[in-house]
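Quick one: this structure, given as structure tokens, is what I'll be asking you about.
Removed from the display is one protein chain of the complex; every other protein chain stays in position.
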């Protein structure tokens, strides 16, 4: 099966030119000024951009959370992704207490199987990592799942303590893997939330006001410090604000293997969404929350100067 | 009762001059070029320095710890202090699990009573601060005990979690009090210690090698972040190294009410003490441990530039 | 001659207490709870503060500048100072091109002689320091004039080049002296001024708009870098803004012997004075100019945290 895309403007990470592209059995096999092949399928891309498929390394299809579940399953979610030009997602499989890492991965493969329109892979969220389970991480890496997400937030649900993070970083790094960190001080946030609830402050905006940027920045700093002690790299997920970015910048200026992603919601939206009348603000309840507008400029600077390496959706 | 000190060289925090000093009923009542009074007691201080009595804000008389107890009691310790020119100590009373703050303070007053040769006061080490005990802090402040020490180290013994620290900071600050922080990531240190022990690494030097400077710096950063979120000041006890000092400097440069003390052992000793043959190095087992020599210069710089405010002994 | 000040509240750099003070021949000879002496003069200071006389280390009495002259001479200026509690000034003698340093000092002593109501000393502004004149600096230091002011601003008038500054720093430091630096990039400011004038922008506010904070910060950074290369201390005069303070903070954090003063005008006034209607804004034309209001907080932070050491008036 051959497909020929003609006359398009090809834009890649480093180039921008007009060319024809031949695809054979799903893979680009030739790029040239003019390709004369009788392909099975011919597409005229005149006046259009031809770009590589996007990779979204942070999605949560069918994730059960907080008594409900992500609205997209692997079928609807990947179809939507394809329509936007995203051809690969890396979703998060969740290991629940008492499960082996393999059980978690199997469960998620089962969810995805046969439903996806695009490529997919998994990170593994670990919530239960006693010392005798750590070796399973290396087994996962050998199976191709090399990134593990740990939470400093959500005490009682996802949160693992600093010792677990430290040991997981060492183990993953030893095996060539990477820890992805949800970096917010969830214990302090929890105390803030309890007080807010006790004071009757339950409007949507209190979701943001009980998760200050300093709680995220503290988590980022701690994640980097633990990684430095473990002699391991670390990847900060969904970084939302200037305070947190400062910690990443400081680490990278010191030569530490620190990486971070931000998301469109932090680049384009601002705190004012929570001030909308009534319960409207609840539409934007996410974690970390949307921040004050001035943070956007700092995040854009971070992307421009390679202090942030990735934009994902946290779908 | 009058005492006259004649001909001494008076050196205070800001002055240096020759003068006579008259003391009436234990208080300086007059300083002058030449005081002509028939005092009950006359001391000729010619050729000597006359300086105010020292205050040591970090002592642990009769502290039970690790299955043994501090070698000095309030009698020997304060007598030794007096010989060195220290006329006031602030010792640490310890609240154990289940005790009220008042019980803790009473216990320590009982230890000290009748034994001391010099003035003394107390900070209160809190190990058990559920929400319904927090109001006791304000009561303590009204009684004159306005500083409370919390531990990020020693899990299972002294360690309290970040939420407790955060709430204690708010409560103390509200009442005009201050949190003193033992700032080391004790949970990670514990993991390092367990591994070292498992590997048979039990020589004295492993005490230092399992408590890296980054674990202290992380604690200092977190303490400052919690204080900032609580809108409270914070005082770091026994800061030992450049990495930790960097965090204090950064906070003070940002205008945060952050204070720190260091101790003579960190200013004058270095890690090589742990390399002494046999078990000799055990004499210097303390927490935080003695650091690499180059840290000393940084601590002296900190004192000179007011980034460190206090030298105490941690006796 | 004896003067007794009774019942005042004595406030010094470190103390605050009620006491009597006896002054003999112009010097405090005794401080005490109750001094019973028949003094020639008795002052009842009940309800009043008794404080040491202020020292203003930055005044310009009778300074000829820009075709006019400072409005105060040593008589009116020092009388005014005395009324405000300032009992010592350090004024600036100016060495003009071709003069020896001694000639400059003599000229200023002549201006001051017999006119002053308070103590005074001199710094020396140097505008002409070829290599063969450098030794005169050490001679000045021996005479008690140990601080020399150099200008990075005012090309053609006061400005000296970086090599002169570097060599003067070495020479002064060798002799135990200190360079005081007017730190603004005067050459770039001059280019900005010329353009503004060419464009008809001559309203008072353009004085401020052609002297941006970055031009001052650059000067401060350069002064510190020259001092570091010369292995000498440096004292920045009339620091006006956060950008410039950042450079001082950075230097002090690195342990460099860097000192700086700010002035009341920068602590209390802000740029809006230049926006007053008509020519009114001209009243506040000074160098560096008054800055945007937010700088004030940073300067206060600097004073509080010992990043700024002195408040002078630049009278």
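The letters A, B and C name the chains in turn, as written, and every chain counts its residues from 1.
To be clear about the criterion, a residue touches a chain if its C-beta (ideal position, glycine included) is under 8 Å from a C-beta of that chain, and two chains touch if they have at least 3 such contacts.
This structure is a prediction, so every number in the text was calculated from the model and none was measured.
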Touch partners, limited to displayed chains, of the chain removed from view: A, C
Identified contact with the non-displayed chain, of A:249, A:290 or A:310: A:249
Identified contact with the non-displayed chain, of C:101, C:215 or C:290: C:215
Touching residue (missing chain; options C:82, C:107 or C:225): C:225
Missing-chain contacts mapped onto chain C: 161-163, 166-167, 185, 187-188, 190-191, 212, 214-215, 217-218, 221-222, 225-226, 228-229
Absent chain, residues of chain A that touch it: 12-14, 22, 24, 29-33, 35, 249, 252-253, 255, 297, 301, 304-307
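Everything below uses one rule, namely that only the chains that are shown with their structure count from here on.
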Interchain centroid distance [CA atoms averaged], chain A/chain B, Å: 44
Cα-centroid distance, chain A relative to chain C, in whole angstrom: 56
Approximate Å spacing (C-alpha centroids) for the pair chain B, chain C: 39
